[in-house]
Each structure stands twice: as structure tokens, then as C-alpha cells.
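Of the protein chains in this complex, all but one are displayed in their positions.
Let's turn to subunit A:
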Amino acid sequence: MGKVIASEFVKIKRKMIVFLVFLGPFGVVSLELVNFWLRYDWLTNLYKDNLWRGLIGEVMMLSIPSLMLGLTIVTSMIANIEHQTNAWKQVLALPVSKAKIFTGKLLLSGMLLFVSCMLLFGGTIILGILLKFGTDIPFLYVIKMCFFPLFSAMPFVALQIWLSIVCKNQAIPLMVGIVGTAVSMFSITFPDWVPWKWPLLINEWGNPIYSVIAGLILAMVVYAGGLLDFIRRDVK
């Protein structure tokens, strides 16, 4: 499996994907910098009980839609590397199982998005310090709020990588992903079982871990379904 991942990393060299991984969190943090700069007094008054929590809440309002959109674009670009010159027939005639190739693409997507979350974490901390919110930083909470949405959104990563791989026309996965992003933006009023609500980490038990667990379980199911479908198909 390590070989497959290493090969995937060679293939994304000089691709826009790497740039997007940085652009996502950088964009979110800089927009929040502008947001707090322009409305500093109003916002610091609003969140005066807990400035850090306030900041993170604002960040998440942007980071979750960015994550949903970002995972759509990243998975599509990763699959498109093979679609562009129809390299599937080359890769899949190598002595590597189709399951490993599929899993490699999923893991690469997950790893890149994980890097984005790390950057978001770092950026948020720096932003809070710049805004003089004090050094009493709730690290654990910031970590949770930066990484848990990704874990809860893993079913969508699995769904999108499957769609992007099996559809040569990337308009289909992109449309599904964009509609999903829009749905997730209004999902706060949805019942808890709706997966598009999980990245918000809001549930009736008031504990984000339930959204994460549900997300990871569903992700395994979607991954297994996508994998079986991919193995069954003839290579184009």
C-alpha cells in the first residue's frame, strides 16, 4: 500500500491540487482576519465570555462549506489525473490490485484534506494570537473543531472519490459535490440521521464524537460499496 501512495504523490507533483490544499485554510483564515478586523468591537463584545470559542465558531462557519467543496474538487482532480490521458489502462495492467489503486486514491484524498485541517488549526491559533485573545488557548477544543468535521465528512470523501473514478465526465461528481455542499450549509435544522449534518458536529447529545463515529462508520460502508463497484467494472 505504501508503494501505491508513494506513486500517487509523484503524480500530483506540480498539480493545482497541492495549491488548493493550502488555499482552502489560508482563505478561511484570511477571511476571518478581515471579518474580525472590520467588526472587532462588535464581535469581541458578542463573544466576551469566551473569545477563543467565538473565533472558532466563526471559523467553522466558513471552514465546513470549504471542506465540503474542497473534498469535491480534490477527489475530482485526483481521479482526473488518470482520466486525462486515459492512464487507467496503464495503471491497472500493472501487478497491483484494483482494490489497492482505489484505496490509494481515497487515502491520498484523506491525507491531503488532513493537511488542510492541520493548516487550518495552525492558522486559527495564529489568528487568535494576532487578535490578542490571550494565550490561554483551548488547544484540545481547537483540534477537535478543526479535524472532527473532516472525519464526519469521510462518507462524502468516499462517495466523491468513487463517483470521480467511475465517471469519465467530471461534471457529474462535481455537481453532486456542489449540491451536497449547499445542502450541508442549511443542514442545521435537519434530523440527526442526515449525513450532511454530521460535519457541523451538532447532535442532540451535544457531543461531536457521535457525529464523528457515525461519519466513520458510514464512510466504511460507502468505501466498501464503491470499491466493489470499481472492481466489478471493465477498465475504460
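Here is the rule we go by: a residue touches a chain if its C-beta (ideal position, glycine included) is under 8 Å from a C-beta of that chain, and two chains touch if they have at least 3 such contacts; residues count from 1.
Methods note: contacts and distances are computed from a predicted model.
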"Ferredoxin-NADP reductase", "Cytochrome bd-I ubiquinol oxidase subunit 2 apoprotein", "ABC transporter ATP-binding protein" or "4Fe-4S dicluster protein" - which is the UniProt name of the missing chain: "ABC transporter ATP-binding protein"
Residue among A:L38, A:A93 or A:L140 that touches the chain left out of view: A:A93
Omitted-chain contact residue, chosen from A:T85, A:T135 or A:T189: A:T85
Touching residues on subunit A - with respect to the absent chain: 3-4, 6-7, 10-11, 13-15, 81, 84-97, 234-235
